[in-house]
Each structure stands twice: as structure tokens, then as C-alpha cells.
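Only one protein chain is missing; all other protein chains are in place.
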Amino acid sequence: MSPSPATIPPSTEVPLFNERNYLNDKAGVWSWLTTVDHKRIGVMYLVLTTIAFALGGLFAMLIRIELLTPGPTIMSAATYNRMFTLHGVIMIFLFMIPAIPNIFGNFFLPIMIGARDVAFPRLNLASVYIYLLGAGVALYGMIHGGADTGWTFYVPYSTTTATKVVPILLGAFILGMSSIVTGINFIATVHTLRAPGLGWMKLPLFVWSIYATAIIQVLATPVLGITLLLVAVEAGLGFGIFDPARGGDPILFQHLFWFYSHPAVYIMILPAMAVISEVVCTFARKNMFGYKAVAFSSLGIAFVGFFTWGHHLFTSGQSTLDAGVFGVLSMFVGIFTAIKVFNWTATLYKGSVAFRTPFAYFCGFLFFLVFGGMTGIALATVSLDVHWQDTYFVVAHFHFIMVGGTIMAYLAALHYWWPKMFGRTYPEGWGLVSAVLIILGFNATFIPQFLLGNMGMPRRYYSYPPEFWPLNVASTAGSTLLAFGFGIILIYLLISLKHGALAGPNPWHSRGFEWITLSPPPADNFGPVNPVYIHQPHDYQHPEPGPVPAPGPEVPHAS
Amino acid sequence: MAMAHVPSAEEERASRRIPTSRYYIVWIALLALTAITILVARMHLGHGFGLVVALLIAITKGSLVALFFMHLWDHGGANRLVLVTSLFFLCLLLGITLLDNASRFPLTNPPNTETLRWSPPGPDILSPGVGAHGTSSRHEPPREHAPQEQQ
Amino acid sequence: MRAEARVAAEAHLAHHFPNLEQQAHAARLGMWLFLATEILLFGGLFVAYGVYRFLYADTFKAASTLIETHWGALNTVVLISSSLTVALAHHEAEHGSMKKAGLLLLVSVAAGAVFLGVKSIEYGHHFHEGHLPGRFYTYAGLQAPGASMFWTLYFLMTGLHGLHVIIGMGVLGLFGVLCLRGKFNEGYSTPVELGGLYWHLVDLIWIFLFPLFYLI
Partner (left out) sequence: MNELMRRMLFLPEQGTSYAADVDHLHFFVISVTMLAAAGVAITALWFFVRYRRRSEREATPRVEPTALHEVIFVGVPLGLFLLWFAIGFTQFVRLKTPPRDAMDVYVQGKKWMWKFAYPGGPNGADVLKVPAGRPVRLLMTSQDVIHSFFVPAFRLKQDVLPGRYAETWFEAKAPGRYPIFCAEYCGLGHSAMLGEVEVLPQADFDAWVAQARASTVAHAQDMGTERIDVRASLVEQGRTLAAEYGCLKCHSVDGTPHIGPTWLDLYRKKERLIDGSTIVADEAYLTESMMDPGARIVAGYKNVMPTFQGKIPGPEIAAILEFIKSLRSDAVRTEPSKGPVYVPVPGYDPAKH
């Protein structure tokens, strides 16, 4: 049975739509701008990251159109170089890193652990404004010329280019602070605000993964911060810390940069795994096969993820010994992902599997994660990386993880929790159509890029020899499908906000903890009574309790 | 971690009265260690040894501050773990990066005496002055260590 | 704790925490997490120092003799002592002596000012001599690969540390004044504790900067 005590009065009436909810509890723009409600902050992040995603997607489409022909197509080399830089910076710092933790983590993490807010609500609001400030500074840089360094900001190119690299660096630095603040908040929340009865081994797997993400955010982001500051100082003032002419070492920059940016990959994929763990349990109507293995593999990824940054430096001039050390350590991080994949699959065994849109995304996710993840292992196999490093193979690999992994999970989360967040359901038919479009378009876009990488086409190429032409055309065609898919989703979700069918508190009949409250949740999450947790999440073995019980009567704090 | 809402044993320990004399003792110890590290530095021990001693003293001083001024002695639990984890990852970053510098192809390290000896034989196409095309105008040519100038 | 202090403290309890102890625990944990990010922020610079010291060991040794040890020693004593006053202030605040706590915090702020004063004397000397980072390096006495790198690191690390001292002074000054005005009480002195933690970290980083630049 769900996390409410067995003593629910049978007469409890659960409304289909909670009229007085967090959305209309206080009215007016000002109440939104000054809100400390974690749910409203999640919704604000949903709006902001969607704008960022649209902008980044626009740049992606322009890049693909430019690559439609071997020579110049629609823009100059200078514009193209700015485009892929902005595409990378926006998608990573403004969308990928904040998206799932800041939208769904903010919204559901406190609800899942029975808290009425995150530990530091005002800090949480501050993170939104820091995000806006960072985006603003980066936008200033974009409008005043943009930067043409790629999102990796490799020195000495980034310190000698004539473009506006300093504002972009500062923007990314500020966005990092926003990420740190969120991470600190989540860790403190999980440590101190779990409701009575909710021990660590009863935490939903979503919470475990987000917690692991927060650890990486807190420990890795400061190193990126200082690295970007050093580049900015050198570009702006000529202090020469990475300048070879003054004895600086560009490879040191790469070490510092990837010490953040490799774990950052896990900042992006761990929340996706968080979502998938919830989705698979709900739609298979099963408890997670190997709860502890999945929970601890999240921490394992967070920990081992810090040991592998050097596999981005195999061809950079790093020592052979270091290449060996990083090569072997990189193999271990794949294991934790393998554990998760096997356990998710095994969860379906003897389940009761319902094929809904979130589950369609789960299927896509599973395939893409295995393929993308194993090509990552292939890339970490030292001698193979020599050929693939900085080619389209790498581009295809990380898009398989980022788009095929994170965005699939993001869309799964969006569909899965849409009824809880807004009280209305999306149209299932359109949901499946767009899911199929996106999965097909995704394959058509990125599988040719694997082959291009094998052929040897380096990344960040404005023009290319004619033998790369046919595969580039295929890739561009696929990206068009992808764009259509996203467009359809945006439209039907917006329509469903007003016209969708009322969802009720638990449309999926899930035993996840977030479904015990009303849809949309009240401003204080649970109404007058505090929830008490008895069972593990997704415990489907008890007799069906009928409609989801309202939170039970308050139990005095005891354990 | 104990149940979230119950004050843990550590917190109980933290709230009991700590005598102020403890702070003064730590303070005197810190001053004494500062004096010692300066004296040791004056003695000009061997190159590596002096560094090791100075760092050991600094680590001792740092631990005193963290344990007693920052109350990790009394609090502990998650807080200790946070500090230890951050220091662990810092050592990891420092260690593997230094390992790289120490073991890479020697000429891939920034110019040192070894690199200077390796100027290419034959005609010199490698000096920045010859093809001034790409030299960044904001930096002077790498004068300190341009290999060819050392021939 | 006295009953009225308890009531006064309850005013600071946020709605989503069950009790004050829990709230203080969360705040302390949050502060430690923040301090961990500070450690790794400085960590990037320490790694840069480690790498360049490894590459240019002799040059760094020669350059460090250009910094006068006695100023650094004085600053170390000043910072250690200010850490003591901050620790005492936290102790007094926890036991209800708000006046004493406020004064001790203001003494610490004054010590921070002394530290910055000494630092500015040193900086002035280095500017005069041309001991400057990167392209500004003009000192003729030491021309070797990596010489300007020593000063780049010196100014970046002490500069970033100095920035933290200034921020810390602001924080401690604010809480000192609030203590004197009676905004905190026996049951609720978390801000003093957190500000103190920040100041101790600034001290802790200096404890490592001092030998790295002044002694070896």
C-alpha cells in the first residue's frame, strides 16, 4: 500500500481537480516573481529552459542546414563558428544541466520525501535569478558578436580570438553558481527534511539519482568556475596563466576543464536515469528489480565519474601513463550504467506493462542509452579513440546520450508528471505520434554522424570534402523530423493546459510517493496533514486500495 | 544518518558547554606552529624536504582550525564527510594532473631546459618570425624559450 | 535554554522545518557544502600552482625570495588571532552574551582590515618593482621561463583570497552589528556560526598560501 497509514476513513472524497492549488493560491505576476514555493520555481524553470531549448534547437537547425552542402550554404564561416558555440553553450549550460533537476527535481523531490519545501527556499528563488543573470550576460555576449570558441573554450584559441568570449565565459560562470545553489539545496533537503518513517532505503530512486547529481554539481562546478575565470582573466588582462608564450600549459586547462565537464555529463544523464526509474516502475506496475543496486549505482556513477576526465585528452599530449590510468578507470563507470539498464529491463519481467507515451520514451531511452553508452566505452578504449577523437563519431556519441538519453527522459518526465503538475492530461494519440517521430528523426540524424566519424570527418567543420556529402544530407533530413516532433509536443501540451481532460490525483495508478497528493498539489503540498511513510516506493503487492488515498491523519513525530 | 527529525547524538554533544580555554590552547598551538614553520624554512632543508615539512605543518594547522574553530570535532557526520570528500577530489585532481606532467613525452611539457636542447636540425621553418601570418598580435613571440634561438 | 529565549527563537523557525535544531542542522550542512565549493574553487588555483611549481621549481624558489617573509608572518598571526576572536564570538553568542559576541566580531573585522593593509603594502612594493603577472612582468633581476607565472599565481591566489577577506569582513561586520542590536538570541545564533565558518575557511586557505608563497 501507498505511503499512507492504513487508517484512512473510507469516506475520503478525492476531487478530480484540486481547485485551490499552488498555481492559483496567490495571484499576480509579483507573487510569481517573489515566490519561494519549490513547485512554482520548478514551473518557472520549465518556461525558462523551454525558451533556451527552442533557441538552442534553432541554432542546431541552422547548423544542419549549413552542412547540407559541402561548401558555404547559408552563412559565412565566422557565423557558423558562432552558431555551434552558442548551440553548445545554450544546450549545455542553459538547458541540459538545469532542465531535469531544476524542473522536476524542484517540483517532486520535496513532495516525494514528504517535505513542504526545500531546505533553503529563498536560496532556491535566488538560483532562478542567478540563472537569469547568467543567461542575460551570455545573451549580451551573443548579441555583441558572440564567441567562436566552441563550448569547450580551449586555450590558447579562446584567449586570442577577437570575438566576445569574456561575457560568454562570465555567463557560464554565473550559471554554474546557479547550479551549485540548487545542488546544495537538494543535498541539505534530502539530509534534513525526510518525513517520519522515510529512511534512506525507502527513498524513491528519483531522489537517489537527484541526490547523486547534486553531489557532482557541488563538487565539480567550482572547478569549472575558476577555470573559466582564469580564461577570462587571461583573455581580458593577459596574465598568461595558460599562455604558452609565458610558460603556460594549455593541457592544464584541459585537465581543469574536463574535471568539471566530464562529471557534468553525469549531471545531465543521472537525472534522466532518475526519471526513468520512476517511469519504468509505474508503467510495469512493479517495484524496482534490485532497488539497492540501482540506488547505489547512482552514487557509484557520481563517484567514479570524477576519475575519468582524462579520456578526453588521449590525443592532446597527455602522458601515456595517464592515458592508461584514465582508460581503465573509464571502464568502471560504464558498469554502473550497465547495472541500471539490466535492472530496468528486468523490472518489466512479470510486470503489467502499459504502453503509454512516457513508456514509449522509456523504450527509446533504453536503446539509445545502451548504444550511446557503449560507444562511449568504445571511445574510452584508448587506441580506438585516436581515430575518433574530435570527429563526428564523438558528436554522434554524446548526442545519443544527451538527446537520446536526457531528452527522451525529459520528455518522458514531462508526459508522466504533466497531469500532476497541471491537473490535466495530454492527448495520448498525439503523444505517441510525436514520440515515434522523435525516435525516428533522432536515429536518422545521428546514425549517419557515427558513420561520418568513422570516415574521418572532424567536428566543427564549416565545409567538408565532397565524399562526406550524402551522409550529411541524411543527417539534416533526420533533424527536420526531430524538429517537427518537438513542435507537435509544444503545441498539444500548451493546448492541454486549458482543454486537456481532468487527470485526477493518480491517472497512472502509480504507487510512487508523489502521487499521494492532489493534482495539482496544494501550495503546502499535502494540505493540513503530514504524510507518513510505511512502505517502499512502488510497492504494488498490497490489495488495490481503490482511488488513491488522501494523505492520512497526522501521526505524531516518532520513529 | 539517524531519522531526520530527531536531534542526533552529535548535536547533543555539540550543544553542551565547551570551555573557552580550548580556543586559547588551539590559538597558541597555531602561533607556535607558525613560528616553527618559519624557522624550518630559514634552515634551508633540501629542496623537496622543505616543501614536505612546510606542507605537513600547514596540514596540521588546517586540521586544528577545522576541528576546533570550525567544530568538526563536535559536529561530524555529514559535515565531516563533506569536507573530506572535497579534499579527496582536490587531491585526486592535483595528483593525476601532476602525474601527467611528470610522465608525459618530455618535450610536451612547457619549455624547460630539456625542450631547448631539442631544436630541429636543418632549415628552420618553425620559428614564429618566419611566417608572421598567424602570430597573435597581442602577444610577443615566445621569447623566453623559443627553441631555435638557443642554438 | 530559558523559556522566553525559546519563544523568541521560534520566531526564526521556517514553516517547513519541524524544529529549530533541525533547521540549524540544515543550515550548517548547507554552509559546509558551500565551503566545499570554495575549497574546490581555490583548488583549481592550487592545482595550477602545483603544476607550474613542478615545471619551474628553481624559478619559483628564486621568485619566492623576492617576497618578504615578515609581512606574511605578521598576516598569518593576524588572521589566526581573528579566527580565535570569531570562535569566541560564536561561543558567547551561543551562551547568550550578545554584547560580547558583537564586540568580538567587530574586533575580527578590524583584524581583517589590518590584514588588507599589510597586503596593500606588499602589493605596492611588488608594483613598484615590476613583480607583476604575465605581460606586465618587468622585473629585470629574474628573467627565466616561468618567472612571470609565479607572480600570476601569487596575484590570482592572494587576490582571490583578499576578495574573500573583504566579503568575510562584510558578513562579520553585519552580524556584529545585528548582535549588538539584539537581533539574535541564545536560541538562535546560527548566522553568527555560519559567518564564523566562512571566516575560518578564509583563515584555513591562508594557512596554505603562506608557506607556498613566502617560505618555499
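Structural remarks
Residue numbering begins at 1 within each chain, and the chains themselves are lettered A, B and C in the order written.
Keep this in mind: contacts are C-beta pairs under 8 Å (C-beta built on N, C-alpha and C of every residue); 3 or more make two chains touch, one makes a residue touch a chain.
Values in this document were obtained by computation on a predicted structure and should not be read as measured data.
In the whole complex the chain that is left out makes contact with A, B.
Check A:Val36, A:Val382 or A:Ala501 against the missing chain and you find that the one touching it is A:Val382.
Within the whole complex, the absent chain has one touching residue among A:Leu68, A:Leu348 or A:Val436, and that is A:Leu348. Touching the chain that is not shown, out of A:Leu68, A:Leu133, A:Val370 or A:Ala501: A:Val370 (per the contact rule at the top).
Touch with the chain omitted from the figure is made, among A:Pro156, A:Pro263, A:Gly305 or A:Gly405, by A:Pro156. For chain B, the residues touching the absent chain in the complete assembly are 105, 107-111, 115, 118, 120-123, 125-126, 128-138, 142, 145.
Touching the omitted chain from chain A are residues 70-72, 76-78, 81, 148-150, 154, 156-157, 160-162, 244-245, 250-251, 284-287, 289-290, 293, 314-317, 320, 323-324, 327-328, 331-332, 334-335, 338-339, 341-343, 345-346, 348-355, 363, 366-367, 370-371, 374-375, 377-378, 380-384, 386-387, 389-391, 451-452, 454-466, 471, 509, 539-541, 543-544.
By our rule, only the chains that are shown with their structure count from here on.
For chain pairs A-B and A-C, the one joined by more C-beta pairs in contact is A-C. As a whole-number value, the distance joining the C-alpha centres of chain B and chain C reads 17 Å. If each chain is reduced to the centroid of its CA atoms, chain A and chain C end up 35 Å from each other.
Looking at chain B, residues 4-5, 78, 85-86, 89, 93, 97, 101-102, 109-111, 139-140, 144-145 sit in touch with two or more other chains.
Residues of chain A in contact with at least two other chains: 191-193, 219, 223, 238, 243, 246-249, 252, 255-256, 557. Every residue of chain C that touches chain B in the complex is listed here, in rising order: 18-19, 21-22, 25, 28-29, 32-33, 35-37, 39-40, 43, 46-47, 50-51, 54-57, 61, 69, 73, 76-77, 80-81, 83-84, 86-88, 91, 95, 135, 143-146, 196-197, 200-201, 203-204, 207-208, 210-212, 215-216. Chain A makes touch with chain B in their complex at residues 156, 160, 191-196, 198-200, 215, 219, 223, 238, 243-249, 251-252, 255-256, 259, 306-307, 310, 317-322, 325-326, 557, 559.
If you check the complex, the residues on chain C that touch chain A are 14-18, 22, 25-27, 29-30, 33-34, 36-45, 47-48, 51-52, 55-56, 133-136, 145-146, 148-149, 152-153, 155-156.
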